[in-house]
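With one protein chain removed, the remaining protein chains of the complex are shown where they sit.
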Amino acid sequence: MNNLRQLVEAFIFASDSPLSLERLSVLAEQPKSLIKPAVEQLLQDYAASEGGFYLAEVAGGYQFRTVVELAPWLRKLSKERATRFSRAALETLAIIAYRQPATRAEIEYLRGVDSGGVMKTLLDKNLLRILGKKDVPGRPLMYGTSRHFLELFGLRDLNDLPTLKEFAALDPEITAADPLNPEVVSNPHD
Amino acid sequence: MNNLRQLVEAFIFASDSPLSLERLSVLAEQPKSLIKPAVEQLLQDYAASEGGFYLAEVAGGYQFRTVVELAPWLRKLSKERATRFSRAALETLAIIAYRQPATRAEIEYLRGVDSGGVMKTLLDKNLLRILGKKDVPGRPLMYGTSRHFLELFGLRDLNDLPTLKEFAALDPEITAADPLNPEVVSNPHD
Partner (left out) sequence: MAIQVRLENFSGPLDLLLHLIKSHEMDISDIRIVEITEQYLTIIEQMQQLDLDTAGEFLLMAATLIYIKSRMLLPVSDDIEEEEEDPRAELVKRLLEYQRYKDVAELFQQLPQLERDIFIGQFQASDFFAGDSAENEVPIGIYQLADAFHQLLKEQPVETFHEVIRESLSVAVYIDNIVEKLTQNKRLSFREIFTAKFSRNELIVTFLATLELVKMHVVNIEQVGDFSEIWLALTIPPDQVSRISLVEDLLGYE
């Protein structure tokens, strides 16, 4: 089916969030084995064309995104300025991204400050999600990053986060402490 | 400027409404006499490529649109947006999750609007189940959440739902300004 490439392109274009191969397969009513080559062809075509936007792999799916070099120009389009994240918000996000599932107490121990307000803001912005309750006394809530977090930073999945070891390379002292790797949390739901 | 075509393409792509030549000229800081050939080149390129979407002249401006023939397929995108809920559905589900067993009258009292339609949709989606009839005059049906509800939200059981007390603890302002009544902070099983 020659038009599969066209159909896949239209689906990705019209969707308001990244589409995974699974989702495309269901929508196009074609096996993944046929969807995959179509997507790969599109990826190549857009990479080669050097247009104003390209096909990006993000949050476990595919989405058209503008090229980053044009950022200063494109900002002129948006009426409101994009929300800038505070240091507190980014620190909290960083801790949760790497340590998920993380409890509020763990986050506050690491940051040394109350983080309830920051976490609420991040939850409201749909960058965090509640993963359930931890099996320890008091059963505290556990938090993780959401799919929208991946979309925000253009990450394919949590493995796309820079490993903290890469940071360690810059600073030998850190290598001594336990290496932390982003734990891959499967998130079928958000 | 060879990149003008790229820039114009990105502007049209990222804009939420059709862009006129005038607007493009302002945004790109280039005279219309240069914008026009760039747009015409894009029109030709997209017409020739037979992709899933094309550059359309609409409402005095330019906008990317999916090709008309694919509309029946693309409608499936909206039907299967499984990860998003209408506000009404989420509210209804929230009331039932926290107050189960709940009757339709109780739900409608809290929401202040007729909720029959939303409840039907939720039942159809297998997110609710009927728990029996309440022992009060009229014997109304009592509703609770289903196993599928737990799966969708990634909960092991209803105890995994955050209590409102925990929830409010995130937001120091709320706790201070509006202490939640113990009557209101009920846990899903009481």
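We call the chains A and B, going by the order they appear; numbering starts again at 1 in every chain.
The rule is simple: a contact is a pair of C-beta atoms (placed from the backbone, for glycine too) under 8 Å apart; a residue touches a chain by one contact, two chains touch by 3 or more.
Just so we're clear, the structure is a prediction, and the values are computed from it rather than from any experiment.
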Touching residues of chain B against the unshown chain: what are they? 10, 13-17, 53, 64-66, 71, 74-75, 77-78, 81, 83-87, 90-91, 93-95, 97-99, 105-106, 109-111, 152-155, 159-162, 164, 167-168, 178, 180-187, 189-190
For chain A, which residues lie in contact with the unshown chain of the complex? 13-14, 16, 53, 63-66, 68, 71, 74-75, 77-78, 82, 84-85, 87-88, 90-91, 93-95, 97-98, 109-114, 123-124, 126, 128-132, 136-139, 146, 148, 151-154, 161-162, 164, 167, 171, 173-174, 176-177, 180, 189-190
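Rule of thumb we're sticking to: only the chains that are shown with their structure count from here on.
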Chain B residues touching chain A - in the complex, by the definition given at the top: 6-15, 27-28, 50-53, 64, 66-67, 70, 73-74, 76-77, 80, 83, 152-156, 159-160, 162, 166, 169-173
Give every residue of chain A touching chain B within the complex, in rising order. 6-15, 17, 23, 26-28, 50-53, 64, 66-67, 70, 73-74, 76-77, 104, 114, 116-117, 119-120, 123, 130-133, 139-141, 187-190
